[in-house]
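Excerpt of the complex: some chains, original placement.
Chain nomenclature is as follows: A, B and C, assigned in order of appearance, with residue numbering initiated at 1 for each chain independently.
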Amino acid sequence: MPLIQVDMFEGRGPEIKREFVEAMTRETCRVLKCEPGAVQIILRDVKKSDWASSGVLWSEKK
Amino acid sequence: MPLIQVDMFEGRGPEIKREFVEAMTRETCRVLKCEPGAVQIILRDVKKSDWASSGVLWSEKK
Amino acid sequence: MPLIQVDMFEGRGPEIKREFVEAMTRETCRVLKCEPGAVQIILRDVKKSDWASSGVLWSEKK
(Lines give C-alpha, C1' and ligand atoms only; values in the text may rest on other atoms or scores of the structure.)
Protein backbone atom coordinates (compact mmCIF):
# COMPACT_ATOMS: atom_id res chain seq x y z
CA MET A 1 0.00 0.00 0.00
CA PRO A 2 2.58 2.60 -0.89
CA LEU A 3 1.55 6.19 -0.26
CA ILE A 4 3.58 8.77 -2.15
CA GLN A 5 3.39 12.43 -1.20
CA VAL A 6 5.20 14.80 -3.54
CA ASP A 7 5.94 18.47 -2.97
CA MET A 8 6.96 20.35 -6.08
CA PHE A 9 7.07 23.94 -7.25
CA GLU A 10 3.70 25.05 -8.54
CA GLY A 11 3.27 25.55 -12.24
CA ARG A 12 3.10 22.06 -13.74
CA GLY A 13 0.01 21.56 -15.86
CA PRO A 14 -2.35 18.59 -15.93
CA GLU A 15 -0.51 16.79 -18.73
CA ILE A 16 2.78 16.78 -16.87
CA LYS A 17 1.04 15.66 -13.70
CA ARG A 18 -0.75 12.88 -15.52
CA GLU A 19 2.49 11.59 -17.00
CA PHE A 20 4.20 11.94 -13.63
CA VAL A 21 1.71 9.86 -11.66
CA GLU A 22 1.65 7.24 -14.40
CA ALA A 23 5.43 6.91 -14.32
CA MET A 24 5.67 6.92 -10.54
CA THR A 25 2.97 4.30 -10.20
CA ARG A 26 4.46 2.08 -12.91
CA GLU A 27 7.94 2.17 -11.36
CA THR A 28 6.58 1.65 -7.86
CA CYS A 29 4.69 -1.45 -8.94
CA ARG A 30 7.66 -2.78 -10.89
CA VAL A 31 10.18 -2.37 -8.07
CA LEU A 32 8.04 -2.96 -5.01
CA LYS A 33 5.97 -5.71 -6.61
CA CYS A 34 2.56 -4.30 -5.87
CA GLU A 35 -0.66 -3.71 -7.76
CA PRO A 36 -1.39 -0.29 -9.30
CA GLY A 37 -4.55 -0.14 -7.23
CA ALA A 38 -2.45 -0.10 -4.09
CA VAL A 39 -0.54 3.06 -5.03
CA GLN A 40 -1.83 6.41 -3.82
CA ILE A 41 -0.11 9.63 -4.86
CA ILE A 42 -0.83 13.11 -3.54
CA LEU A 43 0.80 16.09 -5.28
CA ARG A 44 1.29 19.35 -3.41
CA ASP A 45 2.07 22.54 -5.30
CA VAL A 46 4.42 24.74 -3.31
CA LYS A 47 5.07 28.40 -4.10
CA LYS A 48 8.67 29.48 -4.48
CA SER A 49 7.93 31.93 -1.68
CA ASP A 50 7.17 28.97 0.63
CA TRP A 51 10.25 26.84 -0.02
CA ALA A 52 13.72 27.64 1.25
CA SER A 53 17.09 26.03 0.94
CA SER A 54 20.30 27.38 2.41
CA GLY A 55 18.10 29.74 4.41
CA VAL A 56 16.83 31.60 1.34
CA LEU A 57 13.36 31.40 -0.16
CA TRP A 58 13.42 30.30 -3.80
CA SER A 59 11.43 33.39 -4.69
CA GLU A 60 14.42 35.47 -3.64
CA LYS A 61 17.25 33.46 -5.13
CA LYS A 62 19.16 35.11 -7.95
CA MET B 1 -0.93 14.92 22.17
CA PRO B 2 -2.44 13.34 19.09
CA LEU B 3 -1.88 15.26 15.88
CA ILE B 4 -4.27 14.36 13.08
CA GLN B 5 -3.56 15.45 9.52
CA VAL B 6 -6.32 14.77 7.03
CA ASP B 7 -6.15 15.04 3.25
CA MET B 8 -9.52 15.07 1.55
CA PHE B 9 -10.93 16.17 -1.78
CA GLU B 10 -11.69 19.86 -1.77
CA GLY B 11 -15.29 20.94 -1.70
CA ARG B 12 -16.48 20.32 1.85
CA GLY B 13 -18.00 23.42 3.42
CA PRO B 14 -17.49 24.80 6.91
CA GLU B 15 -20.42 22.94 8.44
CA ILE B 16 -19.15 19.56 7.34
CA LYS B 17 -15.66 20.41 8.51
CA ARG B 18 -16.95 21.59 11.87
CA GLU B 19 -18.87 18.37 12.39
CA PHE B 20 -15.88 16.35 11.20
CA VAL B 21 -13.37 17.83 13.65
CA GLU B 22 -15.87 17.53 16.49
CA ALA B 23 -16.41 13.85 15.75
CA MET B 24 -12.74 13.07 15.23
CA THR B 25 -11.77 14.82 18.45
CA ARG B 26 -14.53 13.16 20.47
CA GLU B 27 -13.62 9.68 19.26
CA THR B 28 -9.90 10.30 19.71
CA CYS B 29 -10.43 11.35 23.31
CA ARG B 30 -12.77 8.44 24.01
CA VAL B 31 -10.47 5.76 22.61
CA LEU B 32 -7.03 7.16 23.39
CA LYS B 33 -8.07 8.56 26.79
CA CYS B 34 -6.84 12.10 26.28
CA GLU B 35 -8.19 15.58 26.80
CA PRO B 36 -9.81 17.49 23.90
CA GLY B 37 -7.24 20.23 24.39
CA ALA B 38 -4.52 17.79 23.41
CA VAL B 39 -6.00 17.02 19.99
CA GLN B 40 -4.81 19.04 17.00
CA ILE B 41 -6.37 18.51 13.57
CA ILE B 42 -5.18 19.98 10.29
CA LEU B 43 -7.37 19.57 7.21
CA ARG B 44 -5.84 19.75 3.74
CA ASP B 45 -8.06 20.21 0.70
CA VAL B 46 -6.66 18.33 -2.27
CA LYS B 47 -7.80 18.89 -5.85
CA LYS B 48 -8.87 15.83 -7.81
CA SER B 49 -6.16 16.84 -10.27
CA ASP B 50 -3.56 16.36 -7.51
CA TRP B 51 -4.56 12.93 -6.24
CA ALA B 52 -3.98 9.69 -8.10
CA SER B 53 -4.75 6.09 -7.44
CA SER B 54 -3.97 3.22 -9.78
CA GLY B 55 -1.78 5.70 -11.65
CA VAL B 56 -4.70 7.88 -12.73
CA LEU B 57 -5.56 11.33 -11.42
CA TRP B 58 -9.06 11.47 -9.97
CA SER B 59 -9.82 14.39 -12.27
CA GLU B 60 -9.44 12.00 -15.19
CA LYS B 61 -11.28 8.96 -13.89
CA LYS B 62 -14.51 8.10 -15.64
CA MET C 1 -10.42 9.34 -0.60
CA PRO C 2 -9.64 10.72 2.82
CA LEU C 3 -6.13 10.03 4.03
CA ILE C 4 -5.66 10.34 7.78
CA GLN C 5 -2.18 10.51 9.29
CA VAL C 6 -2.05 10.40 13.07
CA ASP C 7 0.95 11.10 15.28
CA MET C 8 0.53 9.92 18.85
CA PHE C 9 2.78 9.08 21.77
CA GLU C 10 4.07 5.55 21.51
CA GLY C 11 2.70 2.96 23.88
CA ARG C 12 -0.79 2.16 22.63
CA GLY C 13 -1.32 -1.54 22.08
CA PRO C 14 -3.01 -3.28 19.16
CA GLU C 15 -6.46 -3.35 20.76
CA ILE C 16 -6.54 0.40 21.27
CA LYS C 17 -5.26 0.98 17.76
CA ARG C 18 -7.87 -1.37 16.31
CA GLU C 19 -10.65 0.42 18.12
CA PHE C 20 -9.20 3.78 17.12
CA VAL C 21 -9.08 3.11 13.37
CA GLU C 22 -12.56 1.60 13.49
CA ALA C 23 -13.96 4.70 15.18
CA MET C 24 -12.09 7.15 12.97
CA THR C 25 -13.18 5.36 9.81
CA ARG C 26 -16.80 5.10 10.93
CA GLU C 27 -17.03 8.79 11.80
CA THR C 28 -15.21 9.83 8.63
CA CYS C 29 -17.67 7.89 6.50
CA ARG C 30 -20.66 9.18 8.42
CA VAL C 31 -19.69 12.86 8.20
CA LEU C 32 -17.91 13.02 4.85
CA LYS C 33 -20.30 10.59 3.13
CA CYS C 34 -17.72 8.21 1.79
CA GLU C 35 -17.21 4.46 1.66
CA PRO C 36 -15.02 2.73 4.29
CA GLY C 37 -12.85 1.41 1.47
CA ALA C 38 -11.87 4.96 0.63
CA VAL C 39 -10.42 5.72 4.07
CA GLN C 40 -6.72 5.18 4.65
CA ILE C 41 -5.20 5.71 8.10
CA ILE C 42 -1.52 5.70 8.99
CA LEU C 43 -0.54 5.75 12.66
CA ARG C 44 2.87 7.04 13.70
CA ASP C 45 4.21 6.34 17.17
CA VAL C 46 6.26 9.25 18.46
CA LYS C 47 8.58 9.04 21.46
CA LYS C 48 8.13 11.64 24.17
CA SER C 49 11.75 12.53 23.53
CA ASP C 50 10.80 13.51 19.95
CA TRP C 51 7.80 15.74 20.65
CA ALA C 52 8.00 19.22 22.11
CA SER C 53 5.50 21.84 23.06
CA SER C 54 6.34 25.19 24.61
CA GLY C 55 9.93 24.46 23.64
CA VAL C 56 10.25 21.49 26.01
CA LEU C 57 10.41 17.83 25.05
CA TRP C 58 7.64 15.79 26.66
CA SER C 59 10.30 13.45 28.03
CA GLU C 60 11.56 16.33 30.16
CA LYS C 61 8.30 17.84 31.34
CA LYS C 62 7.58 17.51 35.05
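Just so we're on the same page, a contact is a pair of C-beta atoms (placed from the backbone, for glycine too) under 8 Å apart; a residue touches a chain by one contact, two chains touch by 3 or more.
Since this is a predicted model, take the numbers as computed values, not measurements.
Trainee: Total copies in the full assembly, please; the file places 3 of them.
Mentor: 6
Keep this in mind: only the chains that are shown with their structure count from here on.
Trainee: Distance from the CA centroid of subunit B to that of subunit C, rounded to the nearest Å?
Mentor: Each chain reduced to its C-alpha mean, subunit B and subunit C end up 12 Å apart.
Trainee: Distance between subunit A and subunit B based on Cα centroids, please, to the nearest Å.
Mentor: 20
Trainee: Multi-chain contacts in subunit A: which residues touch at least two other chains?
Mentor: 40, 42
Trainee: Can you list the subunit B residues touching subunit A in their complex?
Mentor: Against subunit A, the touching part of subunit B is residues 7, 46, 49-57, 59-60.
Trainee: In their complex, what parts of subunit A are in touch with subunit B?
Mentor: Residues in contact with subunit B: 14, 17-18, 21-22, 24-26, 36-37, 39-45.
Trainee: Can you check the complex and tell me which residues of subunit C touch subunit A?
Mentor: Touching subunit A from subunit C are residues 1, 3, 40, 42.
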